[in-house]
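All protein chains of the complex are present and in place, except for one that has been dropped.
Take a look at chain A:
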Amino acid sequence: MSVYNQPRKRVIQLIILGMVSLIVMRLFFLQVVETKYSKLADANAHLRKVIYPSRGIIYDRNGRAVLRNEALYDLMVTPANVKKIDTAYLCEILQIDMEEFRKRITRAINKEGRVRPSVFASLLPQDMYGKLQESMYMFQPGFELVLRPVRSYTYGVGASFLGYISEIPPSLLADSLGRWSAYQQGDYLGRTGLENTYESILMGQRGIQYLVKDNLNRPQGSLENGEFDTAAVAGKNLRLALDIELQVLGERMMQGKVGSIVAIDPKTGGILTMVSGPTFDPNLLSGSYRGQNFNKLYQDTSSPLYNRAIQAMYPPGSTFKPITGLIALDEGVITPAFGYPCRGGYAQCGRFIRCTHSNPGHAANMRTAMANSCNAYFMHLYRLSVDNAKWGGTLKGQAKWVEYLNTMGFGVRLGVDIPSEARGIVPDTGRMNYRYRGQWNSCSEVYVGMGQGLLGVTPLQLANAMCILANRGHYYLPHFVESIDGDRSDILKKYKEKHSVAHISDEAFNSVVLGMEDVVTHGTARGAQIAGVAVCGKTGTAENKARINGKIVQLKDHSLFVGFAPKDDPKIAIAVVVENAGFGSTYAVPIASILMEKYLTDTISAKRMPILQRMMETVTMSPEMRAKSKLDSLNKVNYSTAQGDDLLRKIIAN
């Protein structure tokens, strides 16, 4: 039988060989002939991961961090691992209900699937994090806390210029060729202030890490030991000219007031402080409740998101008189000895425009006119400048006068290193033609000589003009950033350039400056005197009108002060505007004087302490605005103004 069946053994062997060779042929095709499979395998298993660098820190002039990174935590959920946990307790800690819990789990599953972690609650507030941290063991491994660095404003000040960051909005993302083309959804980006201007420097360079991943896209390690990876480069730190103590003082004094403060170091153009009141704790726009807070701030009647220091245009009032004087001197239409016989008003334009003084000789020369703030004198100077025969006609004279203003930074954007700067309004010929339908002369807007009429200046422009006076004819573009750690680019170059605008003798200059000194020593700004320091200043009480319900209404005057000190070696130039607060000497002068004293002597004298207290407590904001504003309660919720308060106490105690 065995012999009979021998061929069948062969048949079986052949069947085996035939089938096996079928497999071998197929393997040969798959592994040797076809090459697409190795590419498919790479696509399967490689993951490109972006490594985010830590954002640059912003320091003040004394090296104190005013904007830094703080660690907050996200609660991540991996739905597949959520098993047998006390859901009710977790909900209690997170202050959500069961329905919300289920909704978030569903959203997590929809977004990332069951086995990959996704955000369950982002940027947990400190107290929530504390509670959660204690009982985290109960919720693991389904829930994990993941570190998420966020921006933190150490002293809770500087909202107006530091800016904030947020996830890149779809509108910017859609512009794939623009400035933001390198950003991806979910990336953070500076939206306003310095965060926006210096975005490319602060954000650093993103790194790329190639990982191998498994079938569920979970990273399993680096590819080829990181041979193809590029390391993330941390963002560079900014060093500001800002003095954080002045900033805290300024913001506290502007509480309950509308207006702004700008102080500049005239020798560099570096901004020492910039306050826009009312303001808010910038920490409100960072961390857990950003969206919510933004809406509240956006809708608030006191417009805290509006940076008045660079965006609001005010009639400068008398604080403009040094400018008018300077232009007249530079044009050569007068000499410092020029006097005007003011008898209590200016009548040369067919109407009588009152002056606050009527005693003879109060405008005997530039210095006395400045010290007494003679309206008639400076209106007359304006007319002399514009009607100067040298230019050939009022129209050309007016254009020349505006050109002077432009070179001094009025009516143009200065180019400060934060966005959204306003131009301001100057009486250029276009505007004049429009307002007077082409029929006008030097009398039409004669008020501009005394800082009223067709003029709108920002506090920054006023402070910058003070720099020109302090420096006797030149200025540097006002800016916040003095240096960038480890940066060799020329991004700051334009802030180091000297801009010369006036070409008159020191003697002529001094007639203006001495006039301003007189204002402080025995004029309207006597409150600005600092023992041992020669302060120059000029107050302003600017009339202003607003259209309310279609009617033009005269509002309470703005209180202004501009100045610089010390007279011969100026270290600080300042402009203060308090809206609708009355005389310049009532609010603007004390506020400016406290800041100047603090900056120049590093102390606040005992006699000024009560003034400081009063400034911090007085409210000048209109009751209507204040009643509707939620700003005070908003500012109270935050967590880190404590450090600002500490600093303030230290300043006062010093």
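In this text, a residue touches a chain if its C-beta (ideal position, glycine included) is under 8 Å from a C-beta of that chain, and two chains touch if they have at least 3 such contacts; residues count from 1.
In this text, contacts and distances are computed from a predicted model.
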Identity of the absent chain, which is to be given by its UniProt protein name, from "Response regulator receiver domain-containing protein", "Nitrite reductase (NADH) small subunit", "Cell wall polymerase" or "Outer membrane protein OmpA-like peptidoglycan-associated protein": "Cell wall polymerase"
With the missing chain put back, one of A:G186, A:G221, A:G350 or A:G550 would touch it. Which one? A:G221
Pick from A:L22, A:A231 or A:V619: which residue touches the chain that isn't shown? A:L22
Looking at A:L30, A:V553 or A:V619, which residue reaches the missing chain? A:L30
Among the options A:I12, A:M98, A:I208 or A:A337, which residue touches the chain absent from this view? A:I12
Interface residues of chain A (partner: the chain not displayed): 1-2, 5, 8-9, 11-13, 15-17, 19-20, 22-24, 26-28, 30-32, 34, 36-38, 40-42, 44-45, 212-216, 220-221
